[in-house]
Every structure is written in C-alpha cells, then in structure tokens.
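Only one structure is covered here, and it is reproduced in the block below.
With one protein chain removed, the remaining protein chains of the complex are shown where they sit.
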Amino acid sequence: MSKMPKWADAVLIPLISILIAFFFSGVVIWAIGKDPFVAIKTMVQGAFGSTQGVGYTLYYATNFIFTGLAVAVAYHARLFNIGGEGQATLGGLGVTLVCLAVPWPHWALALPAAMIGGALFGAAWAFIPAWLQAKRGSHIVITTIMFNYIGAALLGYVLLNVLKVPGSMLTESARFPAGAHLPTFHEMLAPFGINFNKNAPANMSFLVAILASVAFYFLIWRTRLGYEIRAYGQSETAAKYAGINPARIVIIAMLISGALAGLMAINNVMGEAERLIDNAVEGAGFIGIAVALMGRNHPIGIFLASILFGFLYQGGAELAFWESIPRELVVVIQALVIMFTGALDNMVRVPLEKLFLAFSKKKEA
Amino acid sequence: MDYLTIIQILDSSVRLATPLLLTCLAGLFSERAGVVDIGLEGKLLAAAFLSSAAAAVTGSIWIGLLAGIAGSLAFSMIHGLASITFKGDQLISGVALNFLAAGLTVVVGQSWFQLGGRTPSLNGAERFSPWTLPFSEALAKIPVIGPAYDELISGHTALTYLALLSVPLSWWVLYRSRFGLRLRAVGENPSAVDTAGISVVRLRYAALVIAGVLCGLAGTYLASLAAGFVKDMSAGRGYIALAALIFAKWRPWYALWATLLFGLLEAIGNRYQSIALGDIVIPVQFMQALPYILTVIILAGFVGKAIPPRASGQSYVKER
Amino acid sequence: MSVQNEAGRQETVAPTASAPAIELRGISKAFGPVQANKDIAISVAKGSIHGIIGENGAGKSTLMSILYGFYKADSGQILINGKEVHITDSQAAIAAGIGMVFQHFKLVENFTVLENVILGAEDGGLLKPSLAKARKLLEQLSDEYELSVDPDALIEDLSVGHQQRVEILKALYRQADILILDEPTGVLTPAEADHLFRILEGLKEQGKTIILITHKLREIMEITDTVSVMRRGEMTATVKTAETSPEELAELMVGRKVLLRVDKKPATPGKPVVQIENLRVVDEQKVERVKGVSFEVREGEILGIAGVAGNGQTELLEVLGGYMSGTGKILINGQEIDLSGKHSNGQTRRARGISHVPEDRHDEGLILEFQAWENMVFGYHHAPEYQKNALLMDNAGIKAMTQKSMDKFDVRPPNPKLEAKSFSGGNQQKIVLAREIERNPDLLLVGQPTRGVDIGAIEFIHQQIVALRDQGKAILLVSVELDEILSLSDRIIVMFDGQIMGERRPAETNEGELGLLMAGITDEKTEEAGAQK
Partner (left out) sequence: EPAIIFDLGGKFDKSFNESSYNGAERWKAETGGTYRDVELQSDAQREQALRRFAENGFNPIVMAGFSFATALETVAADFPDTKFTIIDMVVDAPNVRSVVFNEHEGSYVVGVAAAYAAKGDTVSFVGGMDIPLISKFACGYAQGFKSVKPEGKVIVNMTGTTPAAWNDPVKGGELTRAQKAAGSEVVFAAAGGTGLGVLQTAADEGMLAIGVDSNQNYLQPGHVLTSMVKRVDNAVYDAFMQGEDLEPGIFVMGLANDGVGAAIDEYNEALITPEMKAAMDDATAKIISGEVVVHDYMTDETCPAY
C-alpha cells in the first residue's frame, strides 16, 4: 500500500532536504560576501577532518542525543516537553553534588553514581509539571517553559551562594576530584593503539548515550510500559478502555524524559567542564526538540540528527575561527536545516511520491 | 507601599504588558485558526530588528514600523508555507523560525551596520514619543485620580493605546464578524469550513497575516522603547505571550488581563529585588523567578484545563 | 434511467425534465496506489431517492465526496440537470444546488446550531443580520419539514439525531435541490431513523433529489426508487428497487449468497455468570446515568439490551468493563467485584474473564495508528503469554498469533503489519472481535457490534457471537438496532432513562412493542395500550 519504498522515506527525503537547506545557507553566506564553498569545506574539515574535530562533533552530539531522547519519550505520550533545558540544568546540579560529595577513587564508581544523581534531579524537575498536567490539567508546554526559567534562577542562586568556591571570582563550583574524571576518547582508544586527539572533549558519555538510545528503543517498542506510553499518546479514551491509567503514564513518561535530559550532565558537566558552571546547557534542551522531531522520535533518527547538529556546532565554530563569519551564521544554518528537514519535508516528499508512483505504474504496465 | 508607588508599578506593568499583549493577540488569531505559533518569539525579534534598522536609516519610526511589520509578515508567510501549504509540523516550523530570527538578525545586522548585530541607537523621530493625553497636567494635581490619569493612563506611546484598542477590536472581529466566525470555525473543525465551501488555506493565511502585523507592532514597540536593537532582545517575551495565551484561554479580554498580570509580576520583580522578611532575606533570584513561579501556581490552581481550539496544531489534510 | 414517480410530480418538473438531476460519467479517483473509484457512470432522476450500497471500502463515500467537491476526481464528468458543471470545490457544488450530509458530521462542536447553519453562507460581513435572517428561515424550514432543533443550542449538547438535522438544515438553508446522505442511519435509533425517512419523503415531495448511502437493505427497500451497487471501486449494477430483493442486492454487493437471518439453535442457559444488583452510575458531569439496575446473564445465553442511545447502556458497559465507577453490587461467577474504580480497571476486569467490544471502535476499541498485531493485544498486553521475559513483550509471538486470528476471522487484508486505520470499518470491527473472543472470556460485553459495517461482515460477526454463546459463554449485547437485538438475543431487556423498562423474549415480542418500551412507556402502560387496541 505504501507509496514509496521505505529507504526513500528514511534516507532520500532527509538527504534532499538537507541539501536544500545547505543551498540556502550558501546563499546567505554568499550574500554577506563570503565564499560558500570555502565555508562548507571549512565546516566539513573542521568537524570531521581530524580526530579533534570529530571529538568535538561527537561531544556536542552526545548532548543532543540525551535531550533528543528526552523530548522523544514525552512525545510518544503526546506530551511536549520544552523543559529539557531546565531538566538538564538541574541534572548538572545533581551530577555536581554527587561528584563533589565523595572523593571518588575511580570513574567506574563515580559514573553510575553521577548518572543516578543527574537522572534523579532531572526527573524531579520534570515531575512537578508532569504532576500538574496529570492531576490539575495545567498545560505542560507552559509549565515546562516556566520551569526552565525557574531552574536557571535556582541554579544561579545555588552557584552563587552554595557551590561557589569562596574567594573565587568565578561563579562556578569547585573542580571535581580526579577520580570523577571520565575517560576521554583519547584515553579510551589508546589501549587499542588508536591515537585520538587528547584534548577533544568527547568522552565515555557518548557510549552511555548510545546505550540510552538502545534502551530507549527497547523501552518504547518492546516493553509493556512503552506500549502503554504509545497507546496513551495516540488515544486517551482508548487507553482508559484498555485499563491504562493516564495520570500514571503522564507522570512516568515525564520522569523518564526528565531523567534523560538530566543525564546529559554526565557529558557536559562531568565529562567536559569537570565542574558546574552557569548556563552549562547552552540551549541543548531546545536543540533536543529539533533533534527529536527531525529524528521522527526514533533513536536511530535521533542519533543521526544529533550528529548533524554536532557537525553544525563544531563546523560552525571552525567557520568562526578561520573565516571570520559571525558565529550566528551557524544558528541560521541550523534554522534552515530544521525548517527544511522538519517542517518543509512535504515539499520534497509529495513530488517524490508522485515520481515513485508514476515509476511503479510504468513498471506494472 | 504608597499610592504613587502603586501607580508607578502599574504604569510599568502597562509598558511591559504592551508587547506581550500584542504578541498574545497575534498568537490568539493564529491559534484560533488552528495554526500553533511558537515562532512568535522569532517574529518579535525580526520585527524589532527591521523596524530599528529602517528607523535608523530613514530617520522615521513610522517607516520603521512598516519595515517591522513587513519582516514579521515575511516570517508569518514562511510559517504558512510550511504549516499550511506543505502541511508540515507547526511546532518544528516555529522552532526553526525562532532560530532563524536569532541568527539572521545578527548576521544581517553585522553586515549592514558593522555594529556586531546591533543597530545604531534611535533618537528623536526614530522613536515613538509618549502621548500626553489632554488635561493631564491640569488634572495631575487632583488627588487620587490625578496621578492615576497623569502617570498611568497618559504618557504612553501610540502603540500602547493601539494595543489596548486591539483588544475590543479583536473581540469584535472574532465574535461579531463573518470573518471571525469562519476563523474560529477553521480552528475547531476545518473540514466543516471546507465542506461549507470556504477555503481553509485562505482563512489560515489570513490569520497568519493578522498575527504577523500584530507581532510587527510588538517588535517595533520593543525597538522603540529600547531605542535600538540588540541581539536576542525579545528575551523570551514570545514564550511568555504564549503562556499568557493559554492562561487567557484564547480569548481577547482574558488576554488583556493575563498579559497585564505578567507585566505586573515583572514590574514587581523589578522593583522589589530582594525583600527582607525579618531575618530571612528572600534572594534576588527568587524575586526574578517569581513571575514564572506564580504562573505555574495560577495554572495549577485557577485555570484548570485550558482547552485549545480543537484543530490547532494540526495541518488540514483531506486526503493522505 | 426511467423516472418512475407518479404523475402528481409532473408539474414540479421543469421543461428539461427529461435530463437527470445528476449524471456522472467516467469518474475515477485514486488515493495514491488505491483506486477508490474506477470509471463510474451513474444517473439519478429528478425528484427520486437513489440508494447506493456496497461493501466497506467500495468507494461510495469517495464518489459522493467528489460530487460534493470535497475531493477532486482524477478524471470524469459531472452533469447537473443535463449541463456539465465543474465542481472544483464545495462552493461550486453548493452553487450547483448540491448538499451533503457526511457520515462523520462536519459541524463545529462548540458553535450554536445557528452559527453552524450560516457558516459559509452568511450575507455580508456582519454576523448579526445573518443570524437574524437565518433564525427566521430556520423556523420556517423546521415547520415545513419536521426539522425542529433549538437554534441556540451548542452542537456538542445535541443528540446525534439532532446533529444530523442540523446538517440537513445546513443543506436546505443553502437551497440544495440535491441532497446526499452518507450512512445517515448508522448512528440513529429506529425512531430517529423513521423520522429521518419521513423528512426525506417530504423533501422528495418538494421535488428534491436524494442520494442515500446505507448498509441496511431494509432501508433501501423501504425508501429508495432506484439503487446502485458498488464493488471495489466500480459501479456494478443499477436496478429499480421495486424489481429487486434484499437477497439479490446482498449477492450483488458481496459477490456470494449472504444469510440475512441469524441462524441459531435455541439457548440452553446455565448458571449465572454476572449478577447485577441495584447498579447506579454517576458520570463526570454529576448526572446519574444508570439508576438502580438489576439483572443477570447466564452461561450460554445472549442478553440483549435495547434502548435509544444515551439511556445508560454505554455507562452500564463501561462499569462492567472497569473504566467507570459505580455503586451497587456486581457478582462475577459469584464473586463480588470492586466498583469504586480504586482497585480495578480494564485490566483487572479482563483478568476476571470479562471481554469487552466497545461501542466506538475508533476512539476506544483500537489505536488507529497502531499496527494490527499491536491492536490484537490491546488491553491484554500484560497477559503472561504475550511476554518474552520479565522485561520484554513477545512481539514475534504476538504477530504469529495475530496472523492466525486474522485468518480465522477473515480480516481483509490479512496483514498483521498494516495500521488499523487502513482497514475498512467492517474489518476493524473484526479485529476487535477477534481480540476479545479469542481470549475465551466467561462474559463478553458487546456494544453496537455492526455499526457502519457492511452486510457481509455483519453476517460473519453475528455468526461469531452465536458460536461463542454455543460454547456456553455469557454475552451481554447492547445495540440500538432492533433487528440485531431481535435476531441475536435469547432474552431482551429494554433500558430507558437509566432504568429497566421491561424484559421480553424475542419470540414473544416485536419491534413495535420494544419501541414503546424504549420510549419510556412502561409495561403497564404498554399493556393498556395493547388492551385499547
């Protein structure tokens, strides 16, 4: 019955859409008087041309995988969680408290503990909006937006009044103990004789993100809970008929979502900064929305979209380093990619479907 | 707290509420027609930038206003293209537009003015000047009413009065005109509109045009108030307007009260940054988060379930 | 196409009377790879009622939507009163004098009747004059055609029957000469259906042309002048109603002989499976919907509950199904169950051996976006046999099970990986039934099992329900179709206003008597009424 082969839907359409987005990005670059071809070369080389570039790309991608998965879990239950930013912020606090609480002897102990801390704090920050949605019908889009602001204020307070190192000019926590240092790709790959740039921030968390993606797949498509989440997301009345408790699903889905967002902190806080700084999330929560939507709420899609956005972030940085193109250009490119792959994909799909239909009809004839 | 302080806080609330109100009404028209618009923030920013740029170049805020509206309209039309014509995801389109505005304003601004995305400061006729209503000098001396009239009611710019005026106007259009009936219908059940022989697409575009104009006004207001553009100067007001919209249950008069409330909360937060209650000093962070905290409390306690227009957020697809 | 109306109509027919009101030529329409209409030709005489029948998915609705300009045909011609018209959108159809009542109403739920009626047909930019004018016209129309509805009521507060009247009023307000009705009686009670037919007769008297799509052959025989049969997108036959029979039509539709009567042995009821005592249910709006109902259902019997929709039957089923709370006492196999809703839900009920085919397959019975195999365990997804291990569901096993069930229940196409929404109504219903019956329940709750389902599928569904009874299971059937109640049930109770009006045996009653009970006229009164006769 399908109008198009699956591969076309999954690969061809996004690819064409991205090309269109890049074309328009090129137009913008050209319009501000720079050479688009040099720019793209700089970006690709900067993001994938060296292990350092790859390390940064994957570092950013790790953040986006976590927040993307977070948005996607909620979305399967038809909940639009815009609060990834706040949940990841609080996750950072959780990770920090865990890392600073104990002089960790080894990362293998610190990591699971920090994961629990980050996930718990992130989940806790998602819980209140979830509870209000389930019990009071308060619109979750609004409450999660509000919780982003409240989270930022809370973190500002805690950093300044609780975690700040006395006498330091910086509003940041103390450095984590050496035992809480997560192996970077350099350290992870060295035993295999692979030489990965020593300074790139990609770390162990990337593997955790991949594990989380696999877990996400099983949760959503293979477990009863995932089945109930999806069922509730499609139809609340049917869910009630089937004996699924809507309030329970709303709360659980949001707790998982918040936990995933909170988990992001093992990457940016524990893996990279190794201390808690203000605004450590830097919009990854919002990028997560785009990543989830572009990735069609499927872990593979989310993974690919995260890599794409990691590439844009890192390639964009290189653009700013070497081409003196304003850093906001990257934001423009991101916008165009989101627009064309996410919102305007029918512009590509409809003609393509017709093409395939005509083609298959011809074959039949 | 003395009377004058209250008046001044209210005055500040009105100033802060004006862009929220215009943006909120923009969202109202768009969502009433079934198009969810989280791109309000981006439109606001785009309008602020273009109005400021045009005013700076031409020396007239009125030309700035036109440019601001044009910019906001252009964004509206992109949103329409994505979510109406190509039946794309309205949320994604909105998110993309917000990014686009945040990036383009700076990239273009830098290319035009070489001020790092800022526009030159606006002076004189490049800004709206406050309107002093008749007799405000004379009345100012009268106790109670005088200061209220002079400080609170008089002395805002044209756009504030326009914003206030657009509340009854919106109400009238929505509930008393044919266009309004159709607009509301298309947000509730587009197939009913379609089978009644009216174009769903045209109606939704019309709603987006209105939203674009209103956002254009709001953005220009911001630029004029701040006397220029700096990057990201919309500072989340588009999102707050969306919150107000839900709070207002998609109704014009409620929108006025909701945005005034948000304005009031912000004004209070501005004025009382840290409050000492006995030994406990409430930290500034708390006061600044107060509007958001109160929003949550209000949503939890008073509003209950806000039911959006039934077809909002969905593209109208006849055949798949 | 011969006009077979009596001479009296002659004067209302204009000089071009020879031309048919509607003529379609070579209409084709494809939805992607699905050819919904293939080269269709049909012509309908002025002032006649023309029926269209066909299996689910045959393309009836699509054809009518094309005529109304809702869809655009890929090719073909439309002639109205002998003149070709280009119906590009509904506005053009309205201008050509066509009105349509869709199967799923196209009304704005939170608008008033008046607002819905004028929507798109307002005069001038201001609402007030339009509303005033419409109010007058509406009064006139409702007098003329027995179409009374409160012009200021909100649609969502109206019964389906009244909503349908609003749809008809909408068409008449736009001065439609041709009225298309798509499965208008699917959701109506018999009384409402009768009323509708009276209205249609009245419209016909006035010279209007009516096209009626229905799955109920009885209605076709009763009211139409001519009837067309569609199969798999093609128009296979057009005959005069007077010259055909239900059996012939059924065969034309389905392509084989169809048993129109339910064939069943007498019941041999055993011990009671469910005993209900003084059940009361209050809904979310704090309205008492079930007001102290007591009855029992035994092994090996089908208890039919007749009643006009909205008289508490739905709530009764929902309490039994476990997703609404109530007070009173319900025993299942002698054990009391929790009615408060605190310790029970749909799943605990299922564990007790209660299966439930809900009234609304779209909103309750199925997740339309889920594939068939996922729907096949909906509500039973916690059952141990569907689990692979403590964590994961046994998806492969479920798919295999689904394949078997689909084959057994003749679901077409028998593809477990197809999304539920891409099956026709009849086949969707078979999926729900397969799921609930295959669990081998002690008690099967069935609500409106054949609503909107074609006769081929109805035959099959009825056979399955009877087969379950013959295995000694208890069945509680709720239906607004008296036909169905009478032919399936072993015992009938009638509900009105949340109460039981009386109990009858199918052999000892008839539609007339049940109809009176359904209208709230009690046993005594009925007897009086009978005595008076």
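In order of appearance the chains are A, B and C, and numbering begins at 1 in each one.
Just so it is clear, contacts are C-beta pairs under 8 Å (C-beta built on N, C-alpha and C of every residue); 3 or more make two chains touch, one makes a residue touch a chain.
Source: prediction; values computed, not measured.
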Chains still shown that are in contact with the chain withheld from the display: A, B
In the whole complex, not just what's shown, which of B:72, B:90, B:288 or B:315 touches the removed chain? B:288
From the list A:149, A:206 or A:286, which touches the chain that is not on show? A:149
Which one, B:82, B:148, B:186 or B:225, makes contact with the chain that was left out? B:225
Across the whole complex, the chain not displayed is touched by chain B residues 4-5, 8-9, 12, 15-16, 19, 110, 115-118, 121, 222, 225-228, 230-233, 235-236, 266-267, 270-271, 273, 284-285, 288-289
Touch rule applied to chain A and the missing chain gives residues 52, 56, 59-60, 149, 152-153, 156-157, 160, 164, 166-172, 175, 199, 201, 268, 272-273, 275, 277-280, 282, 313, 316-317, 320-321, 324, 326-327, 330
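Please note the rule applied: only the chains that are shown with their structure count from here on.
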Based on the touch definition given at the start, go ahead and assign the chain network to line, ring, star, complete or other. complete
Interface with most residue-pair contacts lies between A-B
From the C-alpha centre of chain A to that of chain B, how far is it in Å? 29
Going through chain A residue by residue, note those that touch at least 2 other chains and give them in order. none
Chain A partner contacts - residues on chain B that touch it in the complex: 78, 81-83, 86-93, 95-100, 102-108, 110-111, 117, 231, 236, 239, 242-243, 246-247, 283, 285-286, 288-289, 292-293, 295-296, 299-301, 303-306
Tell me, which parts of chain A touch chain C in their complex? 1-3, 218, 221-224, 227-228, 230-231, 234-235, 237-238, 240-245, 353, 357, 360
What residues on chain C touch chain B, complex-wise? 31-32, 68-71, 89-94, 100, 102, 106-111, 115-116, 118-122, 124-128, 130, 170
